[in-house]
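Below is one structure, written out as structure tokens; comments come after it.
Shown here is a partial selection of chains from the complex, left in place.
Should a chain be cited, it is by its letter among A, B and C, assigned in written order, with residues numbered from 1 in that chain.
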Amino acid sequence: MSDIAGRIATQAGTCLLHQSHGGKGLLLGGLPAAERGRVVIIGGGTAGGNAAILAAAAGAEVVVFDVNRERLAAMRALGNNVTGLYPYPDIVAREVSRADLVIGAVLKTGARAPHVVTRQMISQMQAGSVVVDISVDQGGCMETTRPTTYDNPTYEVAGIIHFAVTNMPGAVPRTASQALSAALLPYVLALAQPDWKTCKPLARGINVEAGKVIHPALKEMFA
Amino acid sequence: MSDIAGRIATQAGTCLLHQSHGGKGLLLGGLPAAERGRVVIIGGGTAGGNAAILAAAAGAEVVVFDVNRERLAAMRALGNNVTGLYPYPDIVAREVSRADLVIGAVLKTGARAPHVVTRQMISQMQAGSVVVDISVDQGGCMETTRPTTYDNPTYEVAGIIHFAVTNMPGAVPRTASQALSAALLPYVLALAQPDWKTCKPLARGINVEAGKVIHPALKEMFA
Amino acid sequence: MSDIAGRIATQAGTCLLHQSHGGKGLLLGGLPAAERGRVVIIGGGTAGGNAAILAAAAGAEVVVFDVNRERLAAMRALGNNVTGLYPYPDIVAREVSRADLVIGAVLKTGARAPHVVTRQMISQMQAGSVVVDISVDQGGCMETTRPTTYDNPTYEVAGIIHFAVTNMPGAVPRTASQALSAALLPYVLALAQPDWKTCKPLARGINVEAGKVIHPALKEMFA
């Protein structure tokens, strides 16, 4: 569901920048005679990559941070308005301070997300800017993240609007169920076979077996 | 300001399709393994054209209706997911019934917009679909349009969410003031000259002069 | 040769839609003031992918069915007029019924292609529509497919024009020989070595060895 969450993140962030939603009153993507907004995305995996696709298509200036060069190259290839950079803390701080919209998308399977964006960095952003943290399900990759729901999706820290709904794809159940069933059906068919444990993705997905935590990342969390 | 209104229309419509905003729960633009949403735009002028630019970039299937062939060609050139069609009532009805998002952008200078989209057509749309009427300032080009404000921007008719804020660019004052001053400055400089009436766009803009309504469209309205 | 066959399929289908070739008289890709044709492609591998590249570039609305998510993502990335979907029978039936051109490209190495498109689905298409089955060499992925040659390439079933030439690349020998020699030369050089069986693609290509059928798919067919 990361691809959906990434796209929701950009769509929600775009509308939250409207003054009517509390934002600074900026049109992401700009106009022929006006500046284009700046989007910073932390993490260029599936979630961050899908967020970048929509932000780039909308015409914003997009910066994606990732440690992996292949991902940076894939992000750069999305368009000439996308820059890929290695997440040195000082560069992250500089780019966050200039951003109109920051999207957190650091997802480590089953592990807590590191706080790549600190409270200090957030405090340097312009009032009315927006942050969306897709990593909220794993603790968030921003120090100021706390989980919210669609009933009350946003809160403010230092004048910055935060959107950190824990189940972002819940906003688009039609699209989600269509994409999900396409993604799961091969595994469902495999699960129905007696030798299902020979299917590596299924085997790797086992968290607890015979009463013992066996997933490496979970073991580390509970150690 | 039509270009801003057009872009706001697509951005607002995109978010209203989220279930959390009352919509049918659809991700406009779709996903690699899910259907793409359908956007129908009535009018391919500045407002409709800017709405189409964002909808096309987001990956939706876009149909634009206009009577002018040059405008249809310009719309078609926005991308291979944009179709331009002449607004025969039966074709409009068919396309509206299939649409997830309908944007009204029929703007006749100073005149009331015609009701291109009837209540009957709206009633054929799927529940949870969205209509946005940029023409609301001139009475709206949909029979079901009634003006709203950003305090309470939407209402429902027959299960269809309507967004018809009268001053749409008010959501993005930063971008708007930047674009507006760039657009107006040449005229301000011209107005400061004693011979300003020789500037045709200024002269054409006079609505009332020496106590008499002189703008052709207004005269017709008040006749 | 699958890439050539895929491109021939779209080119042949485009011309067969002309009324002068018996088709419904439709310009695939449309015009600024006319609808764009719909192309449905069964299978997003090399053959289907190449068919999709040309159909997307020509401006048609393209739907590609595949079970593999990576392939669907690659297809979606061809353009905003391409939709990728999982081949649930009811969705395939719906899309085929709306299509102007259906291209079958289900290729399982050495195995018979399944009948993804049934006679019933074909019968729901509009008269004068066209189907092209690249899978014909492996029995065809449409129930109505029967092999033809370039001497007499088409036949009609229920008003639908069928094109199922068994050796499609035979239409473009110049291009084919150029591409083929580039593809084969590395293997020819490997075959000339005494240890050629250590070259995995060559080893996997052996169908019959020392009088016994050893290729897994063939064994299944002859079992």
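In this text, contacts are C-beta pairs under 8 Å (C-beta built on N, C-alpha and C of every residue); 3 or more make two chains touch, one makes a residue touch a chain.
None of these values were measured; they are calculated from a predicted model.
Trainee: If you could, jot down how many copies the complete complex is built from here, 3 of which are displayed.
Mentor: The whole assembly in this structure file has 6 copies of the sequence.
We adopt the following convention: only the chains that are shown with their structure count from here on.
Trainee: Please state whether the interface between chain A and chain B is built from the same residues or different ones, using more than half shared residue numbers as the mark of same.
Mentor: Mostly the same residues form this interface, as more than half of the numbers used are common to both chains.
Trainee: Which whole number of Å gives the spacing of the CA centres of chain A and chain C?
Mentor: Between these chains, centre-to-centre, one finds 37 Å.
Trainee: Could you work out how far the Cα centre of chain B sits from that of chain C, in whole Å?
Mentor: 42
Trainee: When the C-alpha atoms of chain A and chain B are each averaged to a single point, how far apart are the two points in Å?
Mentor: Comparing mean C-alpha positions, chain B is 31 Å from chain A.
Trainee: Counting only residues that touch at least 2 other chains, which ones in chain C make the list?
Mentor: Only 69, 72, 85-86 qualify.
Trainee: Any idea which chain C residues touch chain B in the complex?
Mentor: Counting only chain C, the residues touching chain B are 30-36, 56-57, 59-61, 69, 72-73, 75-77, 79-81, 83-86.
Trainee: Across the complex, what residues on chain B touch chain A?
Mentor: These residues of chain B touch chain A: 3-4, 7-8, 11-12, 14-15, 17-21, 24-35, 54, 57-59, 150, 153, 170-176, 178-179, 182-183.
Trainee: Could you please specify the touching residues of chain C with respect to chain A in the complex?
Mentor: Interface residues on the chain C side: 67, 69, 72, 85-86.
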